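A single protein chain has been omitted; all remaining protein chains appear in their positions.
After this line comes subunit A, so read on.
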């Protein structure tokens, strides 16, 4: 049931050459688009993967080559008009043209916006030596360089990127202080119990945690960072400061285009933003099945949306189907791998159903008072996946239900719980 030939877009342009953009162009070719296909990205590097930036690249076990999303030959085989080191500066939806920094205009029949996010900075830190963010390969290499020789690092922000970088910096021998205004790093995302366990682990590895007090400013002298001043006046001295305070959607180039911009590019359930325009990856903001809207900053989501958008573009708006997903994200800190399905932020109820925080391995179920919304696993990957089915819906009985009720949890725990080895004494 292919769309009528005249409806199939012949020129497709994808802006943003990272996980989402690359998956989109690859899927377009796989699904049979043999017309012109342009991929525009402002970074000079061949498309690379970001999760290792705060893990294997930062700790030095991997070099940049290993982060490549595709081998150069595989990229060649896609027959792209690949424009790297090229920034899109504006979008003209009336004439269906993307404007590039050098003044060129690239026409499209279908456009996919996949320009992702940029790391947030504290005011006055741009150009300051020793002031780091961690979003790009260049950021990661600069941070890695600054962690040599027992440097004093202050990580501002208790999110995943900051927590991972703090762990790596400790293993590299840096003196590390992590500052967050939350009660513990990741407290907001994971709740008190699991975040408390992680905080204990960071302390045990020698990370100093400063919690509950926000940062006032990064202090500097002669163009270089000297420390971080907290809201209560305390100064923490530092040779390097990593700002892990989140990231904002790269929508600047879309201002005035007529696209709706609100916490990313606002799309419908099929990820379509406007006539001939779709969005994929970290930048896409689409209606959540449980109501409200949803934007997900996860690697797997970027790939899934790339595939979904490729399908939607080729199918046309009438035939496109809503994008559905169970968001998945993982994080590595020390020897601990944490995996999350669904939504855990702001859960009203959290129940550890297997293992326990004292064992450093567990499965915990998160939700509202009556529905399960998310699963967190620590070092129990296969068991964690077993609980994912609580999130795939029992829509037959209630069309708004996206998660199972709590009574379903025990059934899984009973059915197939593998005995969790007890920790040996000592």
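Annotations
Everything below uses one rule, namely that a residue touches a chain if its C-beta (ideal position, glycine included) is under 8 Å from a C-beta of that chain, and two chains touch if they have at least 3 such contacts; residues count from 1.
Criterion: contacts and distances are computed from a predicted model.
The complex appears with one chain absent; UniProt names that chain "Ferredoxin" among the candidates "ABC transporter permease", "Sarcosine oxidase subunit alpha", "Ferredoxin" or "succinate dehydrogenase".
Across the entire complex, the residue among A:69, A:151, A:198 or A:347 in touch with the chain not shown is A:69. Contact between subunit A and the absent chain runs through residues 23, 26-27, 30, 49, 51, 69, 299-300, 303-304, 306-307, 328, 330, 332, 337, 339, 379, 381-382, 384-385, 388, 418.
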